[in-house]
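As you look at this complex, bear in mind that one protein chain is not there, while each of the others sits in place.
Let's look at chain A:
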Amino acid sequence: MKFPKTIVGLGSAAMMMSVAFGAGVAQAADGPLRGNVRVVIGSTSTGGDTYQNSSIVVDQLAEHLDLNMKVDAVGASAAFRALDRDSRGNTLMIFHDQSYLGYLYGVQGYDNIFEKYTVGPTVAINPGNAYLVPKDSPYETLDDIIAAAGDGETVRVAIQPGGVSEIGFSALKNAISIEHPGMEDNLVAVNTGSQSDKNQQLFDGQADVINGTVQANEQYTRLSEDDQKAMRFVWLTARQGTIQQAPENGLGQTSREQLLEFVEPNVTVTMGGDETFTFDKEFFFLYNKDMDPAIVEQIDEALTEIYAEGEIQEIQKNSFFIPNFKPSEQASEYLYDKMSRYEGIIENIK
């Protein structure tokens, strides 16, 4: 097969240009992190909060470091495997509390991240982890649910097992066992998959309560009571201080004031004594254990500068994320403490 000379010439020119341009991009960065950087995330969804938050952070980081960086939604096990393979720093990972909760719940494919990886900086919180009931549910509040289970009534909660979706359920079960010892088995988990499955369980009357998020379910809470799809929030697991940092307008047509009705001190879940349960879903970096520590430092420094500029906070808040930057070392200690606290709850209800 013969190609005309012009096409061959043009093709070669284009190739040379791309090589020259590519080299330029790769050489532009002068820190230890070089070339193309792939940021894998622990979710396969590009419609979810992990992708959205990672895109915001990675865009800013790429611009600041003058690097070519791309977020890939590959899912937890593929992301861990990709991270295991690359110690050069060209593969980084962003995930959230699921990364250690999966390990605590004994989910296959999850190891102790504090042993196997280097925990990088935290970047944001999604304050939207929520529990909902149908709008015409007899349970007005979370206390009604705890009391009902304590009275021997079976309450079914639709969750996705083994992680962020389950931790609130575990805390609730723990609270029932403290307030009504021996009655905790009346709170029954209905194991489902996606948010759509959880919603469907509620529509079908197969669950009394579902785990959801402010982002995915807020519109459902604004439907009229006679609509089969109408729901109502009963609990947001976030800390009061976290929700207070959200924009005043809240999300959709639910204001921050309205959201505050579903967190402490209005809704409390005891962990025994004076301690109460709250859960902020936090996003953070994970690195290959053998990656050059200079890269850890470089990203810490870059993010410190980015957060000092203040623009990223505005973008995050507009997307209903709460900025929460902590450099690697601080983040690692903080997340380890957090894991230890939740480990206690999970042990209690085993």
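The rule we apply is simple: contacts are C-beta pairs under 8 Å (C-beta built on N, C-alpha and C of every residue); 3 or more make two chains touch, one makes a residue touch a chain; residues count from 1.
As a convention for this text, contacts and distances are computed from a predicted model.
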item: Options "Cytochrome bc1 complex cytochrome c subunit", "NADH-quinone oxidoreductase subunit K", "C4-dicarboxylate ABC transporter permease" or "Aldehyde dehydrogenase": UniProt name of the undisplayed chain; value: "C4-dicarboxylate ABC transporter permease"
item: Listed residues A:S99, A:T122 or A:T192, member touching the removed chain; value: A:T192
item: Of A:P32, A:P161 or A:P327, the one touching the omitted chain in the full complex; value: A:P161
item: Chain not shown: contacting residue from A:D59, A:E153 or A:E297; value: A:D59
item: Residue, one of A:L33, A:L251 or A:L335, that touches the chain absent here; value: A:L251
item: Missing-chain contacts mapped onto chain A; value: 40, 45-49, 51-52, 55, 59, 70-74, 77-78, 82, 107-109, 160-163, 190-197, 199-201, 203-204, 206, 215-220, 222-223, 228-229, 251-252, 318-320
